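A single protein chain has been omitted from the complex, and every remaining protein chain is retained in its original position.
What follows is subunit A.
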Amino acid sequence: MAVTAVHQLAQCITCHAWSADRSMVALCPNNSEVHIYRLVEDKWEKMHVLQKHDQLISGIDWSARSNKIVTASHDRNSYVWNLEGSEWVPTLVILRLNRAALCVQWSPKENKFAVGSGAKTVCICYYEQENNWWVSKLIRKRHDSSVTSVSWHPDNILVASTSTDGKCRIFSTFIKGVDAKDPKKESRFGELIVQLDLSPSWTFGVKWSPSGNTLAYVGHNSVIYFVDDVGPSPLAQNVVFRDLPLRDVLFVSEKMVIGVGYDCIPMVFAADERGIWSFIRYLGERKAVSSGSRYGSQFSEAFGKFYGQAKQGVSNDASETSRTRGVVHENCINSIIPLSRQGTQIRRFSTSGLDGKLVMWDLETEQDLLELLVH
């Protein structure tokens, strides 16, 4: 089985992030605090509780090299936490938002971070040495609705964002004094490089592939979009799948993506030699019921009422087993974070969901997927 560990750490986990050595995890248990746990022998011990935000913390990211935690919250603020001795000390970052902050991510070089907000803006924050504080620059243009997720390109300049207006946009975040000038790419801060209008519904979970050549994001209409050669003439593919929508994705290699969402089991997508993406399989067993509806008892009840209206009574399995949803997660999975890298490939990752579980997955046991990864 691909699952290596299941930990029930809270009633509901909004988001989580790992420390560089993966010994500690910071998570938000659906309130305004960040709990940091450390795995001591076999038990999880709560090491720190970071209390500064007033409202739900919607995003946490832990930088690997500089060991800073950045949190973004519905209270329109963001804090950068530094470990001083044994205490985490917060530094307020004035984002200048008038709506909630929804997602946050450190840039690859960890000198900037991006925050997506309900104010239809993306804030790019960088550290100003002279004044010893974090400055926020807003990308105000273009978004028609809340920015649901942000992702940095490996070059530390481009940021992709998805929004509830259905579009995925790529901006340049070149800041004089922070980024080195690249003669090949002349770009101004906030310049819209590409706008992808592929989805009629809300979009979530954008991620770049390790090389930065491919982009993947999901739509709320149960479609996952892959865009190759992002630039003036991108190559877009949409993979339609049969079940409930996804919320987040992760590139485990250049050619394989794991998606997680409302179906409670990770889905694996891969590109073949021609570059055509398709759905491979679920990670883990999905208990399929013999006939009739495949879905949980709630669904079959609803379908039973629905179809009972027809003159010819349709047979629906009355004896429905309770859980045909996920085997491991019992509720929506809302984030997937890499745990270990081998070169540019990720073999182990963790997922957290609304059921409060933190699950670690390992692809080493999945032979067929490993073969796909090797290509």
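By definition in this document, a residue touches a chain if its C-beta (ideal position, glycine included) is under 8 Å from a C-beta of that chain, and two chains touch if they have at least 3 such contacts; residues count from 1.
What we mean here is this: contacts and distances are computed from a predicted model.
S.K.: From the names "Proteasome assembly chaperone 1", "Nucleolar protein 11", "Actin-related protein 2/3 complex subunit 5" or "Pyruvate dehydrogenase phosphatase regulatory subunit, mitochondrial", which one matches the UniProt record for the unseen chain?
M.R.: UniProt protein name of the non-displayed chain: "Actin-related protein 2/3 complex subunit 5".
S.K.: Using the touch definition up top, pick the residue from A:Leu50, A:Leu158 or A:Leu198 that touches the left-out chain.
M.R.: Per the contact definition at the top, the residue touching the missing chain is A:Leu198.
S.K.: Touching the hidden chain in the complete assembly: which of A:His35, A:Lys167 or A:His220 does that?
M.R.: A:His220
S.K.: For subunit A, enumerate the residues touching the unshown chain of the complex.
M.R.: Within subunit A, the residues that touch the unshown chain are 197-198, 200-202, 219-223, 235-238, 240-245, 292-295, 303, 306-307, 309-312, 314.
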